[in-house]
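All remarks here apply to the structure that follows.
As you look at this complex, bear in mind that one protein chain is not there, while each of the others sits in place.
Chain naming follows the written order as A, B and C, and within any one chain the residues start at number 1.
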Amino acid sequence: MTVQETRGEAELRRDYEALGERLARRGVEIEALKRRAAAFGVAVPSWGVGTGGTRFARFPGAGEPRHIFDKLDDCAVIARLTGATPTVSLHIPWDKADPAALRQKAAELGLGFDAMNSNTFSDAPGQPLSYKFGSLSHSDRQVRAQAVEHNLECIAIGEAIGSKALTVWVGDGSNFPGQSSFTRQFERYLEAMAQVYAGLPDDWRLFTEHKMFEPAFYSTVVQDWGTNYLIAQELGPKAFCLVDLGHHAPNVNIEMIVARLIQFGKLGGFHFNDSKYGDDDLDAGSVDPFRLFLVFNELVDAEGRVDGFHPAHMIDQSHNVTDPIESLMTSAMEIERAYLQASLVDRQALAGYQDENDALMAAQTLKAAFRTDVEPILALARLEKGAEIDPVAAYRRSGYRAKVAAERPAVAGGSGGIV
Amino acid sequence: MTVQETRGEAELRRDYEALGERLARRGVEIEALKRRAAAFGVAVPSWGVGTGGTRFARFPGAGEPRHIFDKLDDCAVIARLTGATPTVSLHIPWDKADPAALRQKAAELGLGFDAMNSNTFSDAPGQPLSYKFGSLSHSDRQVRAQAVEHNLECIAIGEAIGSKALTVWVGDGSNFPGQSSFTRQFERYLEAMAQVYAGLPDDWRLFTEHKMFEPAFYSTVVQDWGTNYLIAQELGPKAFCLVDLGHHAPNVNIEMIVARLIQFGKLGGFHFNDSKYGDDDLDAGSVDPFRLFLVFNELVDAEGRVDGFHPAHMIDQSHNVTDPIESLMTSAMEIERAYLQASLVDRQALAGYQDENDALMAAQTLKAAFRTDVEPILALARLEKGAEIDPVAAYRRSGYRAKVAAERPAVAGGSGGIV
Amino acid sequence: MTVQETRGEAELRRDYEALGERLARRGVEIEALKRRAAAFGVAVPSWGVGTGGTRFARFPGAGEPRHIFDKLDDCAVIARLTGATPTVSLHIPWDKADPAALRQKAAELGLGFDAMNSNTFSDAPGQPLSYKFGSLSHSDRQVRAQAVEHNLECIAIGEAIGSKALTVWVGDGSNFPGQSSFTRQFERYLEAMAQVYAGLPDDWRLFTEHKMFEPAFYSTVVQDWGTNYLIAQELGPKAFCLVDLGHHAPNVNIEMIVARLIQFGKLGGFHFNDSKYGDDDLDAGSVDPFRLFLVFNELVDAEGRVDGFHPAHMIDQSHNVTDPIESLMTSAMEIERAYLQASLVDRQALAGYQDENDALMAAQTLKAAFRTDVEPILALARLEKGAEIDPVAAYRRSGYRAKVAAERPAVAGGSGGIV
Partner (left out) sequence: MTVQETRGEAELRRDYEALGERLARRGVEIEALKRRAAAFGVAVPSWGVGTGGTRFARFPGAGEPRHIFDKLDDCAVIARLTGATPTVSLHIPWDKADPAALRQKAAELGLGFDAMNSNTFSDAPGQPLSYKFGSLSHSDRQVRAQAVEHNLECIAIGEAIGSKALTVWVGDGSNFPGQSSFTRQFERYLEAMAQVYAGLPDDWRLFTEHKMFEPAFYSTVVQDWGTNYLIAQELGPKAFCLVDLGHHAPNVNIEMIVARLIQFGKLGGFHFNDSKYGDDDLDAGSVDPFRLFLVFNELVDAEGRVDGFHPAHMIDQSHNVTDPIESLMTSAMEIERAYLQASLVDRQALAGYQDENDALMAAQTLKAAFRTDVEPILALARLEKGAEIDPVAAYRRSGYRAKVAAERPAVAGGSGGIV
């Protein structure tokens, strides 16, 4: 049972028609919106199809993927049912495998590869030096070299499978006032990243990601967009800032940061998710859907103004209490919804109200777009490309989870000992 | 020009019909919803029709009301155009006037009086003792007595005009660690409030309001719902907690506080507004409309469970950059919208998902209600009770603001000297 | 090398004497302070002697304790070198062992047992039912029964080893709006806790702990002191609230919460630590030492006013980048320092300034106490009870860590797979 009206194709087409009439009254052509919806895509993170956890516990789900090939199978389900997630973003070392095998598997499933993600926030088994006290900004040159090397390896793997970007997030920071010199630590980070940047192919982009705190709890090297901007500026034209919606201080106006980075040519893309407290990694749009809309309002606005504007769309979430496939499908659709609602904003009217300082009507112009229930457009776009009107319902009917649970052995809980 | 489709009655009825068909598929009868919409009301604050300001400046608007009778005229416009604001909440001493004259004016305008509001956070001209260092919690017994007396006077005025509640918000607190003894200050507050409570008529309710900070910047006597609950518990069965949406610490889950206060029988009502940073007093639903919906989700849920549940609905906003009448109309409609969307939640399905820990479908159950564009219901309910399909457009056409601007002399800016 | 002057006994006595002269000028007798210092104690958590981690990684240290007996050895080192940590707080199931063996080991080491801690925030191996969707508040009666049973077992173990209190912290909450009914979830929690309370021996206390977020990221059942107070009130006279300094919303005035709980007879005790962002579990006093002092200012103030006032002092920290023994020693001394500085406050002068609203001098009264460097008193008190002037330096000289590292096999990293 689903709470949305179980809407057959006939009902869907009636709803679409009724919406089309309303939009036509505003001068909006519904077919053009449907084409935008159909063309929209967001990358799924390979790590997102496993069940997440916290430092207190991880409660495994049934049929969790054992390796990258299982993960790709899960991602393909998401792509097939929603039609909105054509690519997968890999995380090294967890997703390391023979590149040819990866390419072939992805081709079979109709998937592509999005940005590569390196990991220097935990120690891999057998790794010679530890990242306990940092990686790219570590005080020991050898640790930094190891971290640089790892990032270069991620690029090499990415090249072999057709990726065009590297995302670097480090947990480096400190837990005590005085533990690290802010300045020397950042100098070391910049020097190491310059070596990574030097290894970047010409047609690649480098995304650096800022985050206020966690796993470091007093200071973090790339703590906010200001530092992130400095990095992108220091490194060069292929370096851009990645915005994760959950990585900011309380109350921060994220959509404004997005606008600033666009204005100064350094917005690289997003890790979409939602948060109420910290880096909660909740499902996109689940806690503050209007904020997600306001972010897309900036993106759609920039589309028409900024040459070569093509920010990367990626999901980054931790699914602790849901079936990860269901959460990723729902999130992809929420992101698409925000994009489509933002596409409905009457930008000419908005600019007029802004120029006249008619704050109330400017605000209502955004609200009118946000309030529009565009689900009929999204659903019909899905249907027409062979995906599902109601992907979650279709997934539940399919029995996929039970099937893989039978094939894939259960995974242990993990991390129960940290308090 | 308005950004929403300029929707005539014919279009509105078509939209209403199309929505009715969709809702019927979910088993929801649209006429019942329209009746709920028609019956909903929220009080307008008398101080809300003037232009607000900050400690840095106040930028007056045209035609600001000179006194309570002007304010009632403005409130009547809001009530007439929206059909959603039948009552006005007065603030003493600013709104002091002959009770008979107030009653007569209100009767002429078809308005009633909601909760009375006392003021001990600033010194009135000619007031013998200053509230600089507190009022109901002041270390000096005489200052406390003066503050108690003022509250009793507010009750007396309220009785004379038909009000049934007193709202008490104090700015008492401290600006330095050590300035006040938390304990003795709260003891004094409770003792003084017990005297106010003793003066409350049998059929009145007493609302106390908590706030984290401002105007006190280190500690505030009634700083959060925990302290507010203690107050209501100490005072007695006619004492209840008032929740202002902008008075909480960053990231706090306000809808959960609402649920707790309902559960323990102490939710009195609301000061609706929105905020991003502090007590921003922005228009309700303008920054986080989903949060407003989640608050109403608790209220509608309690309707069916809790005997005699009738929380007070009041707006408390500061209109610094808009025409206050427009902001109050828009806010009243946003509040009504959240109420109606919350009424759409399939509570039986929701309870089922909650019991089964189907977090995804439970969340989608709320989202399905929130995403429903109920504007046709709200607009038709307005039309049928003689109000306007589009109140802001009608107000602008009416020329009301220009008319009163010609009658009411301009007011000085105020407070420009505080940095 | 240590950064503090390497102070021999002769220098220490000179510093003590100079401080004594200064304090005498303020009418303070230094010997009385030294006796207070000597009598002060704070409990060490058994889990604190292992290296902590985050959801991203855990970087093990050398010589980590393998079981509760190793942990007790480490705790004994802390107690012997600082003279400030006479007791240990156990966590079940991790510390389960034969009670007689525990008692004997503790007796040999001169240690006692503080509050017992239950764990229903992760699944223990072999546990029949999962806490994935909650424990004491779970929608399934059987899961709640299992969680109650576990708490009763903790009491039984505690009785066998001489503990007198049970601390209950649950991670129960939700990750999505709608996932749980706030009201029914809390009703279930209260019902389950009433069963735990019923099993409490007459001379025991029950401590419940509130926390804003993590591991639940949309709502938490015991989210703040308001809810915690309701719990203690509902359960009965042996139920008290535990305050963890890192479990509050940003900007919250924690010392005021402490004062409120004292005033209403429900302050049970503390989990001391420090935090900058969330539940960072940093070393006590490392980020905001003045806040720690202000908390103790309330405690010392209550000592003289409140009959039978004896809040529990416990440390709860996660040591991710330091030797846990060093962090715990330093933290215990910071807590003792705050206590002693708070003991220096001239309470009569303070009350006078408060009554006269002399905010500046009231604030300076606290600052005068906080600024006093009481290290000579603390160090001499340590020396006189057979502990060390500089415990960290003595610990490093002792070679203890190297010795246990040789005896205890290395532990795997853990939790590296959660992103």
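Operating definition for what follows: contacts are C-beta pairs under 8 Å (C-beta built on N, C-alpha and C of every residue); 3 or more make two chains touch, one makes a residue touch a chain.
Just so you know, these numbers come straight off a predicted model, no measurement behind them.
> Based on the whole complex, identify which of C:D123, C:E375 or C:E388 touches the chain you can't see.
Answer from the full complex: C:E375 touches the omitted chain.
> Among C:D172, C:D323 or C:E336, choose the residue that contacts the chain missing from this document, as touch is defined above.
In the complete complex, the chain left out is touched by residue C:D323.
> Give the residue, chosen from A:A62, A:A194, A:V252 or A:A405, that touches the chain omitted from the document.
A:V252
> In the whole complex, not just what's shown, which of B:T6, B:Q104 or B:S122 touches the removed chain?
In the complete complex, the chain left out is touched by residue B:S122.
> Touching the left-out chain: which of B:M256, B:V287 or B:A332?
B:V287
> Hey, which chain C residues sit against the chain that's not shown?
1-5, 7, 11, 14-15, 18, 21-22, 25-26, 250-251, 253, 276-277, 283, 286-291, 321-323, 326-327, 330, 346, 349-350, 353, 357, 359-361, 363-365, 367-368, 370-373, 375, 392
> Which residues does chain A use to touch the chain missing from this display?
That gives, for chain A, the contact residues 132-133, 139, 174-184, 186-187, 212-213, 218-219, 223-227, 229-230, 248-253, 255-257, 259-260, 262-264, 290, 294, 297-298, 301, 350-351, 353-357, 359-360, 362-363, 365-366.
> If the hidden chain were put back, which residues of chain B would touch it?
45, 47, 50, 52-59, 91, 94, 119, 121-124, 130-133, 171, 174-177, 179, 212-215, 217-218, 250, 275-278, 280-283, 286-287, 316, 318, 320-322, 413-419
By our rule, only the chains that are shown with their structure count from here on.
> On a C-alpha centroid basis, what's the spacing between chain A and chain C, in Å?
38
> Where the CA atoms of chain A average out and where those of chain B average out, how many Å apart are those spots?
38
> Going by the touch rule set out above, which residues of chain C reach two or more other chains?
Residues 132-133, 174-177, 179, 212-213, 218, 250 of chain C touch two or more partner chains.
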